[in-house]
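Partial complex: the chains shown occupy the same locations as in the complete assembly.
Chain IDs A and B follow the sequence of writing; residue 1 opens each chain.
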Amino acid sequence: MLSTHHSYLELLLSRYQNIRQQTLSICAPLTPEDTVMQPMVDVSPPKWHMGHTTWFFETFILAPHVKGYRLFHSQYAFLFNSYYNSMGSRVARSDRGTLSRPPLQDILEYRRHVDQWMEKALQNEELLKNEEITAAIELGLQHEQQHQELLVTDIKYILGCNPLMPIYHEQQNSVLGEFSGKQPQNTWLTIPEGIYTIGYQGEGFCFDNELNPHKVLLPAFEASSCTVTNGEYMAFIDDGGYSDFRYWMDEGWALVQQHQWQAPLYWFQQEGDWYHFTLHGVEKVKENEPVTHISFYEAQAYANWSGHRLLTEFEWEVLAQLHASPSAKGNFLESGKLQPISASFSENAPKTAHLLGNTWEWTNSAYLPYPGYSAAPGALGEYNGKFMVNQMVLRGGSCATPESHIRCTYRNFFHADKRWQFTGIRLAKK
Amino acid sequence: MLSTHHSYLELLLSRYQNIRQQTLSICAPLTPEDTVMQPMVDVSPPKWHMGHTTWFFETFILAPHVKGYRLFHSQYAFLFNSYYNSMGSRVARSDRGTLSRPPLQDILEYRRHVDQWMEKALQNEELLKNEEITAAIELGLQHEQQHQELLVTDIKYILGCNPLMPIYHEQQNSVLGEFSGKQPQNTWLTIPEGIYTIGYQGEGFCFDNELNPHKVLLPAFEASSCTVTNGEYMAFIDDGGYSDFRYWMDEGWALVQQHQWQAPLYWFQQEGDWYHFTLHGVEKVKENEPVTHISFYEAQAYANWSGHRLLTEFEWEVLAQLHASPSAKGNFLESGKLQPISASFSENAPKTAHLLGNTWEWTNSAYLPYPGYSAAPGALGEYNGKFMVNQMVLRGGSCATPESHIRCTYRNFFHADKRWQFTGIRLAKK
């Protein structure tokens, strides 16, 4: 344990530098104007993400624990606090897009300033002996990785609702190997009835919502090896899925009518063909790629229509315990594709494709505390617990998730109507 | 089984008559104007309840199955359909309060008309051999009982938001025995870890959402024998519970600020004392009576503040399996009190007070399908499944629930912000 902690500390500085650099890399293709956009309330401006992740380190590490540190700017706490009521008043979430200042260069300067102090701190052995501090640093890194995923999806939304549909980056040559040309046959994996342990049991970092590991009794079930493809989803559309209330939750059906949903977000039809906006531009929807950018309501309606259902988060976790292949090539943020890829890319993980990476998978579990859950005291305790109502759990990470950030016990959560994340569908047999 | 079914059929007519009469009794104290009110979208006008429950029997029994039956009025289907998309278009829920016609006497005539036909049908042995029909009749009776509870709570809301605060009925002399004068000490009941069976296993009626019985593994837990009292809740208020975000879910805190919640619904303060509107008029809040008319958010915040938590619906059901005393005097619709009463009234059920009746108890479980759940085909299948998102489960029934309608496996559900039902709080130890 001690030696583990020792090597952990040795890596902390380089991890800090890599993660902080990753944020800048994601923002590199943007114009200054892109960085202040908030075209819907769920989206935060990229500049705000850059400032907020920096504010986290300033507020929870530098200001309280590092001698001689002075705040970069007295009003940044007001501008870059997200939802920590403990940390004082803040700009209303819906007003983040009204802030053109501080200008981008000031934010970059703010990052450099905090990074210099943090890098010094990360070499201060005395400081790192305080496990409360290292825990807060670790949380800051994990927090920044979360914002990296949001940055990617927020940028996609910002560009995707611009009538010019600008290209974010050129399509990457795949580092994931060649596409085999045919979609693997979906198979059903059987999981026997049993008592399984759910929740994080390792020694590394996890969020408080993954604790405490506990036993659940699951009936036997079957899960599909692949997530639903665009081609399969088109069959649902063609069969009138969006105009038949019988497949839908009542609240979902109301949204379908209110927003005139007829396909996943970013899809549009032209002369009979479906196209969609991706971060490398508009392209024709490929049938063998996984469907993404669908709400929970759409996932659930599709499952209903197909005669199946979604997995619970417990079933999903057990499935991943048994079948997620950590050595299989995944499709994460680092691949640079920023778009889910066909299951054909993962032939060496024959049984299940992309349990981790590619698309988040909506489960039919509401986001609720595990037995014995208790939030950490203080501001950092505001992290997870206060959102445990009216949201659904997603599992597995996506093509926008940093690879080192995801694990089988990871619990993501969104409201059932959200579509701008890379979300997908894995089916269970009824 | 045959003989069971036989005696069930013998009772059906008198049950039909009693239940139908109960609806009229509930509405008897109302003025015609009261019967058309919809002061908020959740409330339906009493006249609409009377018409809608009648429409149910006309639509699902008489029209399809009884020869010679003609619709009472061709447009009533449009007026009195609630949410059955299968049954065609309908008046928008929010517009129910804009309908002064048909006049009350027409609705009463409609009820008489349908009742005469139904009473004949209930004596038609041939018809009752069709179990699909008897199932629909049973569902119609249970459905009407559900609307009886809503009638009581909707009437309370209609009168309670009138500045004149009119009295619905005089306070009933208790048929529940004399109040002992002191609140019993709350005790903690310990439930051991174990595998328990959840869901309805009897032979009588239950809703589809209570099926299928299935095993769950529960860790050991402790539950309070009594629900939280007004006095205890006042301590939460006095301690600043409504102005400290730390106790609240994020969405709950937003509501507290938006609606300026400072106490349960119907409470108001006058010269330092708390009063509340009840169906027998305004009275001072009694400290030893259970707190009611609180949202899930308030229940959860109270639990947080007190250092405890709410039970899950599975814990609640196991607690009720072990401790609900079916022979204990309950406080149901039939008692006529229409207000929760002190736990002192239930001394012969020493361990737990009012698990059934008195107030619904918010659980910390989201309303989700049980394993293997599948909705019935056709319109009647729209009953439960399509609401299984964004709602929380309540258990146990209230002082407005018909006694024959409730059971330990019954799953009620409301959105977390609703306060106009008779809702209360039972605590578990963390």
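Just so it is clear, a residue touches a chain if its C-beta (ideal position, glycine included) is under 8 Å from a C-beta of that chain, and two chains touch if they have at least 3 such contacts.
Every value quoted in this text rests on a predicted model; they were computed, and no experiment measured them.
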Overall number of sequence copies in the complex as this file defines it, 2 displayed: 4
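Quick note on the criterion: only the chains that are shown with their structure count from here on.
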Chain centre separation (chain A, chain B; CA means) in Å: 39
Chain B-facing residues of chain A, complex: 83, 85-86, 195, 214-217, 219, 245-246, 248-253, 296-297, 300, 364-366, 368-369, 371-372, 374, 386-390, 392, 416, 430
